[in-house]
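Remarks on the structure that follows.
Not every chain of the complex is shown here; the ones you see sit where they belong.
Naming follows writing order (A, B, C and D), and every chain is counted from residue 1.
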Amino acid sequence: MSSPMLQVVGLSCERDDHDIFHNLSFSLQSGEILQIDGPNGAGKTSLIRILSGLLQSSEGGVYWQGEDIAEDRSAYNKAMLYLGHCTGINPSLTPLENLQWLAAIHTHLDSTLIPSALKSVALEGYEDVPCHQLSAGQNRRVSLARLYMSCATFWLLDEPFTAIDRQGVGMLESQMQRHASRGGCVILTTHHVLPESMCRRTLSLRGNGSYVIN
Amino acid sequence: MYRELRLAARRIFDWLNPLVFFLLVVCLFPLAVSPEPALLGKIAPGIVWVAALLATLLGMDGLFRSDFEDGSLEQIIVGSQPIALLISAKVLSYWLLTGLPLTLLAPLLALMLSLPVGSYEVLCLSLLIGTPSLCLIGAIGAALVVGLRRGGVLLVLLVLPLYIPILIFGSGAVTASLQGMEATGQLAILGAFLALALPLAPIATAAALRISING
Amino acid sequence: MYFSSFSDFIHMGGHGLYVWSSYGIAMLVVLWNVVIPLLKRGTVLASLRQRLIRERSHESQA
Amino acid sequence: MVKVVANAKALKKQKMPQWFYQLGSPRWFYELSGKWLPWLGGSAALLLTIGLVWALLFAPADYQQGNSFRIIYLHVPSAFLAQSVYLLMAIAGAIGLIWKMKVAEVVAKCAAPIGASYAFLALVTGAIWGKPTWGAWWVWDARLTSMLILLFLYLGVIALNSAIGDRQMAAKASAILAIVGVINLPIIKYSVDWWNTLHQPASFTLTEKPAMPAEMWVPLLLMVLGFYALFTWTLLTRCRTEILERERRAGWVCDLLSNSQIK
């Protein structure tokens, strides 16, 4: 068996008083999709933020290709695409400018692909409209256009389908599958029921500190 | 950097605003204090410097706030560019849009406050060296309060005490030249502050941002 | 003993008001530094105990 | 592979001596400080009582300032304390940031309000003393200004600490502020010294004998020592409460709490 891409060892998260989750361990191979699932407030976002390195876990570690991400961020940051609850889209800039800026700070984003990426998320013709004039879903789409211009191995997506219409959801799902089949790996949280055709594992947070993986 | 400038250029009035604030505050004094030229001339260096300081401080609050709210800050932190570098670029563009025009406008205000002509050069020079330090130090404060509600007022409390030495030497330089003395000493100290702040402040700011995001 | 009478002591050679108000304020600050930590310790201990009792009773129920 | 990384981490930690990490253990700190506390409280009470009686009743008046001179016995100790507490706070903050030592975070947080209270006292006693001596409550003198700024720095740290909800974030953020502020302290002190001065120069230095007669400076020394002892007592008491609150879920705290003897 090849060594895992991502390894999570004994992760605990504590916020204020209570444990969100405790001693969570799993690993992810190349080509896998992991859906994090659970009721509201179960700790999905907290887990994603710990995996991205934005939040510190109270215990345990996250290892990317064997390296602790807390020790060496730069290799990890080059290989990871993170998309959080907030989109990272500046409302005064246009979609084009926003993506250019994102490409400038992330080496894994290729700015020459921006026009085709915008086309893929059905935003052709909106390149030059300031984002505050776009609808909620269109704003999310600008952010999601990154999935079409990235060569990062590891995608970390927190509720990517928020505000996206049904057709858009289907399109994103197939993009994730394509990424996995190319050897990438994906972790996403969502309350949507993913289609059966999408082969994946699920990590269900229970909301009482325990979890199930299958 | 480019994005920053573009963002600012988007609203052409944005970069006029600190200027107009500066102008207005300076104009408040003759109204509030007294219009006598002799008195005004005496207090002019202090007023110009205080107004410049407040004008710099005013917009500082928003330096990282919008990036924090729309998630750009998270992207910067998970990005592959050095954070301190991006911050330096941001502060530089902030200074280009506030400190620099302020410095250019200063002679006009000095004129309005009947400051003797001989001191204009020193006034501009002191602002030119002093305002970048103000921006750099302010950025640390802005990074610390970015996640907080009503951070703006807290920012002032955190940053003003740190501004005081710069204020003293800045206005001191002008006052010295007003009294016919050499201002090189004060200007050199301002330069030393800048030399210290230039490499260190972005690092402190980066650390502060990391902490603020960990919420 | 520096002062010859009690009223001298209160009067402090004309500076009584200054001296005594400083000592008064100092007294307040010192008291604040003694009383507040003790009070806080008391309330924190009480609330922590309460918590512990509550949690224990929860556990025994479960 | 994971183990190797963990070992490397452990190795890194070994660089500091053992006691350093022991001090970092909240439990150890709690127990040790519990032993010191009565001694500190006792010596503070003793020193302050003797110092106070001596200062008010036995010390001679200054030949120039008369009895208003007696304010020195409050003013100087509080001014000293205000400055050293800031330094302590910044150092503790730095230790907390670099070595992630919980106790240091606690110390930094608890020192701030105490330091602010002494800065306030120094300002107020100075102002009151200024009236008979200089004829004004307040002048824009170097020392006075730097003390005022010190008070603001304290207030900034306290405000930041209270504005951030999350404890660890608050500790780290105010540590950064305190450290940046400490660079500012000597700057302020020298810049304003050079700028405008009316205040008395130092009367105590390590190398020279004080210019005052002994019956004046001995009580001053007692008061200074007493204030320091009182400060340490306050700091430890506050820290112990804070530690209990932070570690409330640790086993030893639960044991301690269920032991009803502790008050």
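By our rule, contacts are C-beta pairs under 8 Å (C-beta built on N, C-alpha and C of every residue); 3 or more make two chains touch, one makes a residue touch a chain.
If you're wondering where the values come from, they're calculated on a predicted model, not measured in any experiment.
Peer 1: With one copy per chain type displayed, what is the overall subunit composition of the complex in this structure file?
Peer 2: Assembly composition recorded in this structure file: A x2, B x2, C x1, D x1.
Keep this in mind: only the chains that are shown with their structure count from here on.
Peer 1: Taking each chain's centre as the mean position of its Cα atoms, how many Å separate subunit B from subunit D?
Peer 2: Roughly 32 Å separates the two chain centres.
Peer 1: Averaging only over C-alpha atoms, locate the centres of subunit A and subunit C and give their separation in whole Å.
Peer 2: 54
Peer 1: Calculate how many whole Å lie between the centre of subunit C and the centre of subunit D, each centre taken as the average of the chain's C-alpha atoms.
Peer 2: Spacing between the chain centres: roughly 17 Å.
Peer 1: Mark out which residues of subunit D touch at least two other chains, giving numbers and ranges.
Peer 2: 166, 168
Peer 1: Would you give the residues of subunit A that are in contact with at least 2 other chains, written as numbers and ranges?
Peer 2: Correct list: 56.
Peer 1: Mind pulling up the subunit D residues that touch subunit B in the complex?
Peer 2: So the residues of subunit D touching subunit B come out as 97, 149, 152-153, 155-156, 159-160, 163-164, 166, 168-169, 172-173, 176-177, 179-181, 184, 187-188, 191-192, 195.
Peer 1: Note which residues of subunit D are touching subunit C in the complex, please.
Peer 2: 48, 56-61, 66-68, 70-71, 74-75, 78, 114, 117-118, 120-121, 124-125, 128-129, 131-132, 230-231, 234, 237-238, 240-241, 244-245, 248, 253-254, 257-258, 262-263
Peer 1: Subunit A touches which residues of subunit B in the complex?
Peer 2: 2-3, 6-7, 10-11, 66-67, 69-72, 74-81, 86, 213-214
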